[in-house]
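What follows is part of the complex, with its chains left where they were.
Order of writing sets the labels: A and B. Residues in every chain begin at 1.
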């Protein structure tokens, strides 16, 4: 053809889904190109998502913890915060990881093409070169890259509310991570994980928070009992939690952004804020890559439909990550990336085993990296109730956990959900410090088809937060001796 | 599980002191049934004995 370069596999987008797919394909012996418009690999997650948010959240957690140490006999002075240095730390963290990705791409001989990609047809991608450390300024250079297989991993971006004015005091998560404004009063529009995580950071650094959410609850998706523990522990951060409430207008004035609300929790008057964070969701980039040129179907909302092998309606084109649907999470993108790469390799190299690869994880865990963390996986109690599935529940309160008490953090609990009939575990949730590091065990238990005996008879070390999993299984089974006895009927 | 029943029940070859691969719940069920797991064929990966294998053996 007339292409400038040709590859076995071209991956469009260098986020967690994209680089994982590219690296896996290269490891399987394919010639691979990875197209990314920004200067660094890692996508939203490493540059302006998962990683920088956690770098800041960790610092906030240490500050909050230190401030509670006086009761324990250790008095720290009020810390002084150097925002520039904190930002530099965050950038160092993301830099370490994105540099690592570059190095690993080189070791794998993956060709990284800097530029904006768009589909020409089912065999060719147009790449318009971009430059600059920040942004995606086009150089004017254009090339055509031919592929045997294309993996679309172009991700998503923050939804912008159309009626919000353009003002540096109105930001999305990316802007919030820049920490250019030190607000006294901050509004979080959207009570999901991303907004509440950023709110935690700003609150610890001194801001008073308001949050407005159209739905009746914060952290929708998680069971109410889990969220309740987080909410009680964090009540001190908030002036107003406005549920069933809409943001309808905003006016930028010299002394602040004046926001008008409507609905159940709406104050009568517009409220003044120093900073407004829009965190109302993310929208997939499906409509921005000229997918139609290859005949790839893109749904109304911009998601690209795929099968269990991550293949679109066009045989040579795959898609993975945020762009194929919910949940929009990095770990889902990575696993999907591996599957797509394996299927491509199987087909290109004629390997029957790889050809059959498919995404068939039973469950994908979710974590809010707030303080305490909230983590859940599989069936929630609410979901079981809604679907009429009969469950047996094992709940272990951390007030009975020696380690949680020793840490001075016994507000949490661990909950396991078993199918009443098959006795197998079908879900679970943890609220408490380090919940996210432990939810993987529940995911493994679900994938392995474990029941309460399997988990309860597995010896977990004492005294750990992790043993709360074994205890919760024992509670479900009626054999736990670290909680009050079950009332005899 | 559906295909497990269709698979032939080959007598397992295990060393005398070898603990067969089986989850805690399967092991417990085996004592309840008075069955030595040693002699139960496993259809799971690496000969892992599933709950179904045990019930099939007991039946």
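In this section, a residue touches a chain if its C-beta (ideal position, glycine included) is under 8 Å from a C-beta of that chain, and two chains touch if they have at least 3 such contacts.
Note that this is a predicted model, so its numbers are computed, not measured.
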Legend entry - Formula for the whole complex, using the labels of the chains displayed: A x2, B x1
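By definition in this document, only the chains that are shown with their structure count from here on.
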Legend entry - Chain centre separation (chain A, chain B; CA means) in Å: 40
Inset, instruction - Within their complex, state which residues of chain B touch chain A. - result: 23-25, 28
Legend entry - chain A to chain B touching residues, read off their complex: 448, 450-451, 453-454, 457-458
